[in-house]
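Just dropping this structure here.
Left out: one protein chain. Kept in place: all the others.
Note that the chains are named A and B in the order they appear, and that numbering of residues resets to 1 at the start of each chain.
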Amino acid sequence: MSDAILEIKDLHVQYNTDDAVVHALNGLNLTLEKGGVLGLVGETGAGKTTMALSILKLLPEKVGQVTKGTITYNSLDILKARKHQMMKLRGAKISMIFQDPMTSLNPIITVGDQILEVLDLHFPDMDKNEKDQKVDEILGLVGIQAKRKDEFPHQFSGGMKQRIGIAMALVAEPELLLADEPTTALDVTIQAQILKLMKELKDKFDTSMILITHDLGVVAEFCENVAIVYSGEIIEKGTIEDVFTRDHNHPYTEGLFNSIPNLTCDTERLVPIPGFMADPTNLPAGCKFAERCKYCMEECKTHVPPSYAIGTHSIKCFLFSDMEGDK
Amino acid sequence: MKRKNIKSSGSIVNRGSWGLVLFRFRKNKLAMIGLVVIMILVIASLTAPLYIDYETVYTQCIKDRFLTPGTDGHILGTDQLGRDLFARIIYGGRISLLAGLITVAMALALGVLLGGVAGYFGGWVDNVIMRFCDVFMAVPRMLLAMAVSAALGQGTFKMVIALSVAAFPRFARVVRSSILSLRGQEFIEAARCYGSSSPRIIYKHIIPNGLGPVIISATLSLGSTILSIASLGFLGIGVAPPTPEWGTILAENRINIRYYPHLGLVPGLFIVVCVMCLNFMGDGLRDAMDPRSKV
Partner (left out) sequence: MVKYILKRVLFVIPVVLGISFFIFLIMSLAPGDPAQLILGTEASPAAIAAKRAELGLDDPLLVRYVNYMKGVVQGDFGFSWYNKFNVLSEFGARLPNTLTLGMMAMAISALVGIPLGIFAAVRQNSVFDYTSMVVAMIFTSMPSFWFGLMAQVYIALKLGWLPATGVGSLKHFVLPAITLAAAQLASQVRMTRTSILEVIKQDYVRTARSKGASERRVIIKHVLRNGLLPVITQLGLSFALLLGGAIVTETVFAIPGVASLLISAVKLRDVPVVTGIVIIIACFVGFANLLVDLLYAVVDPRVKHGYLS
């Protein structure tokens, strides 16, 4: 892909805890085009946050380890990058919005100063007034009155704290934004506001974005592309049309769709996906979805399926092995 | 690995079942060493009359004074009056440990009662009890114990009472905060919903869950109590010479330590090891009961 801003190839990440080794990412492949908005969907424990932290090299120091694979940002090999290179990227070129706004802000520093810190770090030559102005501007864009910048995080509501987090992430106009479930901790009405805000900012700054969420509805409305994560692998990805309008998706994806109540027709019972995600400390050989899959074949239990692609769409499942033949 | 679940099925024990706690404790090497050493000390103290003739504790033998450890059948040497140091230390240990245990037991009893009532009933009862405890925490513990000692007079048991008075407020606080944090948890409400009465809730839910911090506190408190007893003994308050106690032994031999170091090192070492092992155990218990800490 010529215009890819981010390319992740065969990424394996594990957490070395005292009790066991947790295999969080198991061969994750992902590409993001410049200016694209990718929704990363998966349930808790699938590896979504791990992926985001890996991109920024913010995995917990002694515990998190990348064992295989590459992450390339604009032709820079992230995994081989030196500390000072990463420091230059973080906040300025790649920034992150974290999941829990209640704990992501430093309680004893004013919100204005926390946003200002990004500018102090990356634009040391900018003069003070210009920085102050930028802070005021970004606060205005996220819908917070500039005069509140001398207040402390505890004086704001959850939704506003998240907006401050967004302001911090965007003030330096980054090229890539990783939004880790930015609305999960907020209620639905605020969620709509935040998403609308992010859309506007994305358009304004032309930021490439990865939106991590477990909510398919948000993805459908907001993203151009979607990738579905399961047990540390991308099991299906494509454009929204590719994935949402198909008759048959990866069995897991189908299960996700079936779990959502359908407003247009009568349903007596929702169909959940039976079982639990594979134990990351003890992964099965073969396809990780095999034991929950109603279409499971013998082959699935012993071999990891490759990703079969057609055009912009790909599925990691033996059921679709003939897909590539279709044109 | 088998896990023992506590009695009630409905309790969501956020510290894990007792079996898990025991397992984590056993994994902690320091805590286990501490436990073993304390057991040895306790057994040695309890069985002392079996292997040490009580007379040697007080028998003076001037010509045998200041013997170094190992001479003449005196394992740890003799003091300035020729008394066998080993015998005095073991018997001193009996007093220190026993006095310490009784102090903690009494303070615990009072503390659990006050803290329990305060935590469970809340409201003005809680306020009054906490103010009462605040009064006893208004001065440093040593000072309070000494003042009460002054009022009661010399003697080991009176010292125990004085130390208990100084110690109970902390236990009351621990128990109270333990209960307060439990009350907020939903499994108590759940228990009420399916018809549990108050005493039953206390017995089946609050006590098993609330016991943890109290046990930790008691273990650590035992260590600091033994230190206090030794300090008071050294100052000549509480246990009085010639009754052997680790602190009084050090006080008696004070001037001689310069030339006969074993007189200073040995009792001191006993105190340090004993208290340290209790601290290891207390810390080990704390780590074992906290699900978040890595063991």
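The rule is short, and it goes like this: contacts are C-beta pairs under 8 Å (C-beta built on N, C-alpha and C of every residue); 3 or more make two chains touch, one makes a residue touch a chain.
This structure is a prediction, so every number in the text was calculated from the model and none was measured.
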| item | value |
| --- | --- |
| Contacts of the hidden chain among displayed chains | A, B |
| Options B:Cys61, B:Leu98, B:Ala190 or B:Ile257, residue touching the unrepresented chain | B:Ile257 |
| Hidden partner chain, touching residue among B:Ser45, B:Ser149 or B:Ser217 | B:Ser149 |
| Touching the absent chain when the full complex is considered, from A:Gly39, A:Gly69 or A:Gly91 | A:Gly91 |
| Hidden partner chain, residues of chain A it touches | 56, 58, 62, 86-92, 95-96, 98, 100, 103-109, 117-118, 121-122, 152, 154-155, 165, 168 |
| For chain B, residues in touch with the removed chain | 131-132, 134-136, 138-144, 146-153, 223, 227, 230-231, 234-237, 247, 250, 254, 257-258, 261, 264-265, 268, 271-273, 275-276, 279-280 |
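The rule we apply is simple: only the chains that are shown with their structure count from here on.
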| item | value |
| --- | --- |
| Inter-chain centre distance, chain A versus chain B - centres from mean C-alpha coordinates, in Å | 52 |
